[in-house]
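The full complex has more chains than appear here; those shown keep their coordinates.
As written, the chains take the letters A and B, and residue 1 is the first residue of each chain.
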């Protein structure tokens, strides 16, 4: 398993990791050896997540964070002592596990798609995303 | 990677693709050759998604679209110029990546489960879903 390590700068932030994934694919030689596979991405944190969405207009990630802040209200009767219950909820809504198609050695995303690490309880140092190549035997 | 192509008819719509998946499995011969695998489904769009839910009573998908329209409000201070920010949010809530179990050549779903392409910004032509067979080496 390869690890992508990130520092987040704000409490809530979508960090585009698409370029780092493409670099990792090249460094590992998967672009030369893989016909059809998936990249399995794993977020090791319970107050962060992974998602895929538009990375052309930066307003999209801004609007997504805005909507999530309304969807998951801050003022409920939460009991978790760390005071970051909304971050836990948002993590489960977007998910911590993501699979991406790798075809003929290329990360095969749609035209507007980018891969985001979703920080919901930052800023934090050394957030980690695991990356595994799962290639088919057929 | 195989591609399922769809035209959506409405702004928001859940389109059942279970039968097309079963036909694809048969056409590719995966029903005769595969012991244990997953089908990896990929939605190439940032205003659509994939989910699994009941496909017996059509009111379930109608109720899900109703709930999502309340969960993700239309009247927030969105800035994305295309005016479809709620579609981007809904895409990330249901997800664009889906894995289905294939066991002894059969798509192994629960009794009431069907696979839906979720259109959140239609109607659109040529929406595309990628399908990869990832079979285990063991």
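Note that in this section a residue touches a chain if its C-beta (ideal position, glycine included) is under 8 Å from a C-beta of that chain, and two chains touch if they have at least 3 such contacts.
Just so it is clear, the structure is predicted and the values come from calculations on it, not from any experiment.
Q: How many copies of the one sequence build the whole complex, if 2 are shown?
A: 3
The rule is short, and it goes like this: only the chains that are shown with their structure count from here on.
Q: Taking each chain's centre as the mean of its CA atoms, how far is chain A from chain B in angstrom?
A: Distance between chain centres: 20 Å.
Q: For a test of understanding, state which residues of chain B touch chain A in their complex under the given definition.
A: Against chain A, the touching part of chain B is residues 1, 33-34, 37, 40, 42-46, 71-73, 76-82, 85-86, 88-89, 91-93, 95-97, 99, 128, 130, 132-137.
Q: In their complex, what parts of chain A are in touch with chain B?
A: 36-38, 51-54, 57, 59-60, 62-64, 66-68, 70-71, 93-95, 98-101, 103, 108-113, 134-138
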